[in-house]
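Single-structure report; data block below.
The complex appears here without one of its protein chains, the remainder shown in place.
So that you can tell them apart, the chains are marked A, B and C in the order they are listed, and the count of residues begins at 1 in each.
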Amino acid sequence: MTPRSRLHVPSPPARPGQEPDFSYLSLSAAGAVHRPEFTAPAGDIEDLSKELVRVLGDDHLAVGPWNPHLEPAELQVGLRHMLLTRLFDDRMQKIQRQGRISFYIKSTGEEAVAVAAGMALQPGDMLVPSYRQQGLHVVRGRDLVELMCQCLSNTRDMCKGRQMPIMYHWGSGNIFSISGNLATQYPQAVGWAMAAAIKGEDHIAASWIGEGSSAEADFHHAMTFAAVYQAPVILNLVNNQWAISTFQGFAGGERRTFAQRGPGYGIPGIRVDGNDFLAVHAVTQWAAQRARQGGGATLIEHVTYRVAAHSTSDDPSRYRPKEEWKAWPLGDPVARLKAHLVALGEWSEERHAKLEKELEAHVTACWKKAESFGTLAGGPSLDPLTMFDDVLKEIPEHLVKQREELRALQTAGAIGAAPAHARQD
Amino acid sequence: MTPRSRLHVPSPPARPGQEPDFSYLSLSAAGAVHRPEFTAPAGDIEDLSKELVRVLGDDHLAVGPWNPHLEPAELQVGLRHMLLTRLFDDRMQKIQRQGRISFYIKSTGEEAVAVAAGMALQPGDMLVPSYRQQGLHVVRGRDLVELMCQCLSNTRDMCKGRQMPIMYHWGSGNIFSISGNLATQYPQAVGWAMAAAIKGEDHIAASWIGEGSSAEADFHHAMTFAAVYQAPVILNLVNNQWAISTFQGFAGGERRTFAQRGPGYGIPGIRVDGNDFLAVHAVTQWAAQRARQGGGATLIEHVTYRVAAHSTSDDPSRYRPKEEWKAWPLGDPVARLKAHLVALGEWSEERHAKLEKELEAHVTACWKKAESFGTLAGGPSLDPLTMFDDVLKEIPEHLVKQREELRALQTAGAIGAAPAHARQD
Amino acid sequence: MARMNMVQALNSAMDVMLARDPRVVILGEDVGYFGGVFRATEGLQRKHGEHRVLDTPISEGGIIAAAIGMGVNGLKPVAEIQFADYIYPGFDQVVSELARLRYRTAGEFTSPVTIRTPCGGGIRGGQTHSQSPEAIFTHVCGIKVVMPSNPYDAKGLLISAIEGEDPVVFFEPKRIYNGPFDGDPHKPAVPWSAHPLGEVPEGHFTVPLGRAAVVRPGTAATIITYGTMVHVAEAAVRQAGIDAEIIDVRTMAPLDVDTLCASVCKTGRCVVVHEATLFGGYGAELVATVQEHCFWNLEAPIQRVAGWDTPYPHAFEWEYFPGPARVAAALKKVMEAS
Partner (left out) sequence: MARMNMVQALNSAMDVMLARDPRVVILGEDVGYFGGVFRATEGLQRKHGEHRVLDTPISEGGIIAAAIGMGVNGLKPVAEIQFADYIYPGFDQVVSELARLRYRTAGEFTSPVTIRTPCGGGIRGGQTHSQSPEAIFTHVCGIKVVMPSNPYDAKGLLISAIEGEDPVVFFEPKRIYNGPFDGDPHKPAVPWSAHPLGEVPEGHFTVPLGRAAVVRPGTAATIITYGTMVHVAEAAVRQAGIDAEIIDVRTMAPLDVDTLCASVCKTGRCVVVHEATLFGGYGAELVATVQEHCFWNLEAPIQRVAGWDTPYPHAFEWEYFPGPARVAAALKKVMEAS
């Protein structure tokens, strides 16, 4: 036998200029996957990690044991949240293109992963997202103005200008701070849940991570601690097929699903159609109840597709077929929920168009208001001297001195106003 | 529903003063587990991660598809290696108790995990152990004097006095350096294997980690990289039931096996009776052939028991029943291989006693020789000024100066000889 | 008052806080049933329950991350990292998360985690049981960094750390867990029970963070140091016969600049001492700060005495350890210069 290189290098099914090819995806039919009791031992339900929980069929009707039987009114709220999330994203992206904010990340095509899951949880539950679940804020009723002000780093920025756009948090809304460092939030969510269990409280935590980020150490930390202490936490893994330029095979998705990691740790893993609002809602509810009843953690892999660029700094046409998303076999979560409601007779094109208009007007009004608190180009702005606050609870002496040094420089005119927009290399 | 704490805290089946209880272990009968082709897809052989590959039956005969059909001569060599490892350990522990070395770690009861695996590999394969696989050095024919000199930090210490006892390495023998930091070697072994594959060489790497250490990030890194690149590596996880004071439940072993982590990553996981020389040999051979033929990595969980204290700094009677090891259902690897050879008519009590004597004499002779190269109490000793070597390839200026500073202090008598033995707090 | 060694003092601090504040939880490798490899948590799980004192998986990153999450959910976690040498796998969670959370959320989310970890050499632990990585943490904005040099301070500082609302990395110089060590390995060990600072109140008391202590008043020169080296400095002063003032930094960040600089401006001569390696070490910050504030009073260049710039070499511990001979030599050097 002649020795030869055997290094396997994962390669996506299609590159720019090639035909999109999603044949690698294994799909189950809507309604085909069984729904076990909350109390089923992880070892007995390993099949859930290989199948794909789906509720909405091709006929747009809800079928099977995972049908959450939501009221039409609730579905309409879900549709509204997803649509608002999408319109908000579209607007913010446009605003970024105009140079009015410096950076943005869209969640287009993945709205259900945040919205349906968020709706299936309770207000006291702590949500611990990555940067692509802005839908959670929408679900919990956050004033979009606050999100916009954060992106503007203006006088109403909840982060006081300290974070890049989209790094939101919401203390009173129980939505945790987004970190620029991937995956760090995952084991923190487990710790939060452990504390709830220690205190004997009835709240659970839910966290989100991208499939690419699951290669980070913190994924392992989260899984291990969740398994050992049976922490009341839902660990959502959003498999949107792409990290930045690398497809999910580079996170280890070539030969098994990400949900299968769960059983490896003794945690149920559920693979769900992430673009099926009803399915995401149902599996979240199942996992939440399991956690609340002392059954510990669940890993949920949401199979979805990142329709947009990774961020406004990215150009996906360099690494994947331009219209790959059009071939995505699981469709669009907004369109699918809409079609379901239409099929139920609870929605119509007219109502949809009206809602869209209403929400667009709402977003416009919010942006107008947000701008009144300051923009990159002008208006009121945060006092730079606040940058010395909150490093520690109390401002230590050396920072007092540094603040005075900066104040003196400002007074002397040595450090002037910032330019409208710094050069981005 | 009244909220109540649900934090699960793993608890071992028995604490000091209680009856040992190994009923949590799931065992398969010898010969009961199927042996798939090398080429079987990981997803098709997930059962191997839950079963327990065993070859030696209660009648001490080899049975089933995993029987490696080794020649009696080879088995005798294996027995010799395991016995030598054990006697070496016993002697070094005694020597430590006498204060003649400062620290030691035994592998008692786990000798097969290193010896049988080591014998199933080829000399060009890189072995990347943790601190409890001294048997690998024995298998590869290392002069015990060299290991002893390392423990003595004497003039023949391969580490030049820079590492605590047992932190061996062997460049020409292809046994990697042991790190004091747990688990770091695991992804390094994967990197080594990736390089072999990149170069098109026919060597594989094999690494060892404790079940407790599998909670470290580096376990995840190793598994992820091994899975993504199908690296030719064997990842051995030695589940000896205990970390220091915490049982394997604290690493996540309560609700599934460690081997099951493999399938979670798309890597075959095999759970093997780590005290069964033949079984360990067979699964190693299988995994090695798979890796060499381009099939990628295998995770092997060796189910064994840490008979000795964690190290000479540890007192296990504080946290587990004193004689727990006596109740260990998988017996002793040396005794079992011996009984097998006897059953084959290829060994006898007399030959065993004679071998034991011979090996003890050998260990004694080695110790004598090792001592001649310096002991803690006296004899030749390393030049402390060598401590400035090997920080970088070439000694940089600031270290030259520091070396001169130390030399001057020595000359002035300001820094004297070290005491025979520093106080250990 | 009771007699305590440093381990007992730390144990007592945690015991007091577990009893006083239901939010306090202890977590770490082997800290629960077993009571810690250095016995710092001995008896605490038995007394306060296994939901207050938790054994953890061997995962420093996971321990610190979980502690952060617990802190966000209203607990006051005290995490033990078994050896400071093993804190690096948790480094990202410390730097990117623990230290940043208050800042990045403008105070809306905080997590007051205390990380305890034994550091330093002199116990024949070789390169992975002897490190002193404090400098690295002092460069991270958003955490406090502490190292006590005696049982009294250890307890008082640890209680302050746990009660405070900031994250603290609390280094414990394990060489002096059982007794002060003056750098001479030939001498019999003196236990804390025979030392005035081994007298420690049994109940609650605090030693404030952010304040250095003048542990030996003097006029001829100033030695700035912390941890084990405080005792080495005392021995060096005796050995050199120079009336140096010795300052125990105690809190490395934020630094009590005033106490340090008042002394150096008075004495005009300064030696900075630590066990950690010299290059890029915390001593550099001390020198840089002192020379800036005391330049016009300095009679000689400030000297640093520190570990040689090599990994901690197991067999050459006493040639490596910056003992009294080296400190005394530096003292003489700053006295002679002019």
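Rule of thumb we're sticking to: a residue touches a chain if its C-beta (ideal position, glycine included) is under 8 Å from a C-beta of that chain, and two chains touch if they have at least 3 such contacts.
Just so it is clear, the structure is predicted and the values come from calculations on it, not from any experiment.
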{"item": "In the full complex, displayed partners of the excluded chain", "value": "A, B, C"}
{"item": "Which residue of B:Gly17, B:Gly171 or B:Gly413 touches the chain not shown here", "value": "B:Gly171"}
{"item": "Selected residue (touches chain absent from view) among C:Asn11, C:Thr138, C:Thr251 or C:Thr267", "value": "C:Thr138"}
{"item": "Residue among A:Ala117, A:Leu182 or A:Ala222 touching the omitted chain", "value": "A:Leu182"}
{"item": "From C:Gln127, C:Thr251 or C:Thr267, residue that would touch the chain that is not displayed", "value": "C:Gln127"}
{"item": "Residues of subunit A (touch criterion as defined above) contacting the omitted chain", "value": "5, 7, 9-10, 15, 102-103, 153, 157, 159, 161-164, 167, 179-182, 212-213, 215-218, 243-246, 250-252, 313, 318-319, 382, 384, 387-388, 391, 398-399, 402, 406, 409-410, 414-415, 418-419, 421-425"}
{"item": "For subunit B, the residues touching the chain missing from this view", "value": "126, 158-160, 162-163, 167, 169-171, 176-177, 179-181, 184, 186-196, 198-199, 205, 217-218, 220-222, 224-225, 228, 389-393, 396-398"}
{"item": "Residue ranges of subunit C at the interface with the undisplayed chain", "value": "85, 88-89, 91-92, 95-96, 99-100, 103-104, 127-128, 135-136, 138-139, 141-142, 253, 255, 276-277, 279-285, 287-289, 291-293, 295-296, 298, 300-304, 309-311, 337"}
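One rule holds in what follows: only the chains that are shown with their structure count from here on.
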{"item": "Between subunit B and subunit A, distance of the C-alpha-averaged centres to the nearest whole Å", "value": "42"}
{"item": "Separation of subunit A from subunit C, taking each centre as the mean of its C-alpha atoms, in whole Å", "value": "41"}
{"item": "Separation of mean Cα positions, subunit C and subunit B [Å, integer]", "value": "35"}
{"item": "Subunit A residues counted as touching two or more neighbouring chains", "value": "194, 198-199, 217, 220-221, 224, 228"}
{"item": "Two or more partner chains touched - positions in subunit C", "value": "51, 56-57, 59, 61-62, 89"}
